[in-house]
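Left out: one protein chain. Kept in place: all the others.
When the chains are written out, they are named A and B in that same order, and each has its own residue count from 1.
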Amino acid sequence: MWDSMLSAFGAVAQPGVIWAVASALPVGLLFGLLPGLSGLTALAVLIPFVYGMDGLQGLAFLLTAHAVVYTGGSVTAILLGIPGSPPNAATIIDGVPMRNKGLAGMAVGAAVTASAVGGLIGAAVLFVLLPVLRPVVMAFGPAETFVLAMMGLTFLAAVGTGSPAKGLFAGAFGIFLSFIGYEPVTGVPRYWFGSEYLLDGLRIIPIALGIFAIPELLALAAGRSLARQQGPLPGKQMWEGARAVFRHFGLSARSAGIGAVIGIIPGVGGETAPFVAYAAAKQGDREPERFGTGVVEGVIAPESANNAKEGGALVPTLAFGVPGSAGMALLLGAFLVLGLQPGPEFLRLHLDIGMALVLVLAVANLFAAAIMLLLTPALARVVTLPPALLVPVLMALVTLGAYSVANDMRDVVATFAFGALGVAFVHFGLNRATFLLGFVLGPLVERYLTISLNIFGPSFLLRPIVLVLIALTVLGLAAPRLRRAWRRRARA
Amino acid sequence: MTRAAATSGFVAGLVLLADALVVWGMTAGNYPWAANVFPGLAAIAITAFGLWVIACPAAGLEEAEPLSLQAVLWVAALLPLLYLAGFRIGLPLYALVYALAKRTGVLIALALAAGVALLIEVMFVRILRVPLEEGWIVERLM
Partner (left out) sequence: MSRLISALAALAVAAGLSAATAQDDPTVFYQGKNLIFVVPYGPGGGFDQYARMLAPHLDEKTGATVVVENRPGGGGMTAINQIASGEADGLTIAILNGVPAALGQITEAPAIRFDLADLTYLARVNAEPWVLLVSAQSGYDSLEDLVQASEQGEELTFGGTGRADGPTDAAAVVCAALELNCRMVVGFQGSSEVSLAAIRGDVTGFAVTDRSARDYSTGSEDLVPVAVIGRQRSALLPDVPTIFEAADEVKNPFWIEFRGGIVDVGRAIVTAPGVPEERVEFLRQAFEQILTDPEVVAEAEAKGLPISYAPGSEVAQTVKDVLGEIPEDRLTDIRDVLLNRYF
């Protein structure tokens, strides 16, 4: 084990690998910053470049690009209210109110630092689990995935700000829309009415772009500027934000843990982790009502989870060759191109490569944070640009991003359509974050409940980890009430 | 109409839409019963929560941000423009026209349009090799 580590250090310290990481960093960050371009697109674009590289170099290149996307994406989410990629949508909940209060610099500083901390913790989790990857992945089957998805759903109410009725309504509607398209088990296409576009189901990027970006852009176009510049200069704010991550280190670590665990489970997508972390942070806080008004904890939790989940996603990928996320699926392809085959053999023969990847992940996250922190003062000034200039550029990025998902103009139309929906939601006080969360979780709940019943019958509920997860869910929901009762008793 | 009333209307509309779709699936759509279960559950949730919202529609409404028709038109106009002129011409054109309409200096507007065109060329055409829509007009000309 120790020789593997030493060998890993040696392998990573090669100039070729360092160069690969260094060149992939700005690419990943850029893809994160540009709305609509996700980590998936980054990987797809970069794979051809990898053909010429040797093993670790190519992997380091791809992994770096993918892992830092969310660090870049958080900046766009906070400054512009547009999620750089769907997992950054959770950062908008508190990030945008912070920006509106003139605390954009602090929010970005916190988000970026939390990303780094989360990424490091995710890498550490991967490292610790490397020798025991197989039992861990084996433990989380369809039954556990279902309960986790249900847990996410129950936190829907927690994620919402303002009226719980409206939050739940939006979430339920999101769940419903997710059922358009092929039903996973019977293969019957639902509610598609002959439209080829709807046959595959609605795509998340046009939805996320539409409901968040278009209302923001409308407000900009109506003349509202992004923030009134109160408070200290962006530079100073930034360090405040960074320090906040360490002041709330327990929160950062817990959120990272949640992100890593969710990342390990192959079926659950990356969008869920930040929302669950956010909800957990809110439920666990002494004053949950503050969340949503623009508190730094609301930014730290999702961003920390976002980057930690990358470390988690590597677990099933390396242990079984089962991709932990769509991005990992592409990374797997790269493994094959480079002549490596992840799976049980892989870890036995190439444990050092596994560890080297952990190192790469850690280093990439650190440097990504450093770069973004350097750029933040400049980036934060974007907020002060005249809307006349911002609107066309952002509209360009949004439409290009939507189009690039599948080279399909209909995605652009969908973005506008969901933009209209988003405007309605904002106008009527319905929660867009809960809507997105419902949309993401709907298919998971259906799919994995059906599979669980098919394999185990109703007794799947009695599996050990399932019971633990159910207990955690109940605890999480009851937490604020328990806390209040405990405080009352303490006062009496 | 007050915003609260409009909210109720909107929510009611969505509830009816969801319920109608589910009923359609169960009857004319001929979906196997298993395929109707989850949408049915979701529709029940939508109806229940929807009714709860309609009961107190004013909750959670913040100070009104009036919707500007002009802004809506500007934003919406981009879509037909893209269909007509494609991305490579349409987006820089949009930038130019928008900046000029908002009374930015001509030089700055031109620079903005050039910047957008450059971004498209470098990022999307060269690097990403995305096959961008050319637009109806360009296709007629070619």
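Keep in mind that, in the parts below, contacts are C-beta pairs under 8 Å (C-beta built on N, C-alpha and C of every residue); 3 or more make two chains touch, one makes a residue touch a chain.
As the structure is a prediction and not an experimental result, all values here were calculated from the model.
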Residue among A:Gly152, A:Pro189 or A:Gly284 that touches the chain left out of view: A:Pro189
Residue of A:Pro83, A:Gly118 or A:Pro316 in touch with the missing chain, whole complex considered: A:Pro316
Among A:Gly210, A:Gly267 or A:Pro480, residue touching the chain not depicted: A:Gly267
Chain A residues that touch the omitted chain in the full complex: 40, 43-45, 47-48, 51, 137-138, 141-142, 182, 184-187, 189, 192, 196-197, 199-200, 266-267, 316, 320-323, 329-330, 333-334, 336-337, 339, 341, 343-345, 348, 406-408, 447-448, 450-451, 454-455
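Simple rule for what comes next: only the chains that are shown with their structure count from here on.
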Centre-to-centre distance between chain B and chain A (centres being mean Cα positions), rounded to whole Å: 23
Chain B-touching residues of chain A, taken from the complex the two chains share: 34, 41, 45, 161-163, 165-166, 168-169, 172-173, 175-176, 179, 183, 185-186, 188, 190-191, 214, 217-219, 221-224, 386-389, 391-393, 395-396, 399-400, 403-404, 407, 409, 412-413, 416, 419, 423-424, 426-430, 442, 445-446, 450
Chain B residues within the chain A interface of the complex: 3, 6-7, 10-11, 14, 18, 21, 25, 29, 31-32, 34-35, 38-39, 42-43, 45-46, 49-50, 52-53, 55-57, 59-62, 65, 67-68, 70-72, 74-76, 78-79, 82-83, 87, 91, 94-95, 98-99, 102-104, 108, 112, 115-116, 119-120, 123-124, 127-128, 130-133
